[in-house]
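Excluded from the complex is one protein chain; the other protein chains are retained at their positions.
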Amino acid sequence: MPVFSFNDALLVAVLLFATGLTGVLVRRNLLFMLMSLDIMLNAAALVFVAAGARWHDASGQVMFLMILALAATETAVGLAIILRLHARGRPSLDADTGNLLRG
Amino acid sequence: MSDLLSISALCCHDGAAMHILAILSASITVVGAIMVITRSIAVHAVLYLVVTLLSLASVLSLLGAPFAAALDVIIYAGAIMVLFVFVIMMLNLGQPDSDREKEWLRPRAWFGPAVLAAVLCGELFFGLRDMPDAGPISMITPRDVGLMLFGPYVMMVELVSFLLLAGLVTAFHIGRYRMEDR
């Protein structure tokens, strides 16, 4: 039985998103950045599901599934990159050392 | 949070337990997320992330989306987190790593991001403050989702399968052990 209201769900989603965002900005370790990204993705997914429940449309949960697939892909590729960096002798996984984009 | 509290105060007779459950799961979600981003040991963070995802799953099921909740538990908290645990195991992190994490997490580093996130949060709350409450939320069964998924969204499913395939190939290609790296 649904007891949450749409606004409550949005509230939770906003808080989660802000937390994940802080994590991405604060952490220098790539592993933690990936986890924070996952939190942000979950917040976005929560909004979709809540909107689907609000307007009684299954599209919201379809979008949830898509986000799930996206998150799985993103995590797999990200973790592969982490492993690769680690294997090449970058034990710290510091995101700030990968700064070839510097102007 | 205050909204939730007011709701719980209003409905104390019927389904009060459900409301308490709702507040509990919502707060565990947020607190767990905060714990994830503040830990200095990777495994702890992953465990908190699992907690967050599990409570998020209960939030989803309370939103009337049992299918999404089940998937969240199975795929996210199950499969993806296992992936994280594997990678952490392979990285072989130790005391020096957590020390470095602690050093990176000086209070000064928190200032800018926290301000940004707070501003964003405030803006979103401000924008959502007078959204009319839209009455009861309805349940969406897995059947509805399935009909939608393989009806109008079938092309999307194909595209996602392409995405997953591309991810698979990429992960395989990047993660492959190469002699010349050593």
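To keep things simple, chains are lettered A and B as they appear, and every chain counts its residues starting from 1.
The rule is simple: contacts are C-beta pairs under 8 Å (C-beta built on N, C-alpha and C of every residue); 3 or more make two chains touch, one makes a residue touch a chain.
Please note the rule applied: contacts and distances are computed from a predicted model.
Trainee: When one chain of this assembly is omitted, its UniProt record names it as which of these: "Diguanylate cyclase", "Extracellular solute-binding protein", "NADH-quinone oxidoreductase subunit L" or "Branched-chain amino acid transport system permease protein"?
Mentor: Hidden chain, UniProt protein name: "NADH-quinone oxidoreductase subunit L".
Trainee: Could you run through the displayed chains and say which ones the absent chain touches?
Mentor: Counting the whole assembly, the omitted chain is in touch with A, B.
Trainee: Which residue among B:Gly64, B:Pro113 or B:Gly167 touches the omitted chain?
Mentor: Final answer for the missing-chain contact: B:Pro113.
Trainee: Residues of subunit A in contact with the chain that isn't shown?
Mentor: That gives, for subunit A, the contact residues 21, 24-25, 28, 33, 95-96, 98-103.
Trainee: Applying the definition given at the start, please give the residues of subunit B touching the unseen chain.
Mentor: 112-113, 116-117, 119-120, 123-124, 126-127, 151-152, 154-155, 158
As a working rule, only the chains that are shown with their structure count from here on.
Trainee: Based only on mean CA positions, could you tell me how far subunit A sits from subunit B in angstrom?
Mentor: From the centre of subunit A to the centre of subunit B is 7 Å.
Trainee: Please output the residues of subunit B touching subunit A within their complex, sorted ascending.
Mentor: Of all residues in subunit B, those touching subunit A are 1, 3-4, 7, 15, 18-19, 21-22, 26, 29-30, 33-34, 36-37, 39, 42, 45-46, 49, 52-53, 56, 59-60, 62-65, 67-68, 71-72, 75-76, 79-80, 83-84, 87-88, 90-91, 97, 100-101, 104-105, 109-110, 112-114, 116-118, 120-121, 124-125, 128, 131, 133-134, 136-140, 144-145, 147-149, 153, 156, 160, 163-164, 166-168, 170-172, 174-175, 177, 181.
Trainee: Per the contact definition, I'd like the list of subunit A residues that touch subunit B in the complex.
Mentor: These residues of subunit A touch subunit B: 1-12, 14-23, 25-29, 31-32, 34-36, 38-39, 42, 45-46, 49-50, 52-54, 56-62, 64-66, 68-77, 79-84, 86-88, 91-93.
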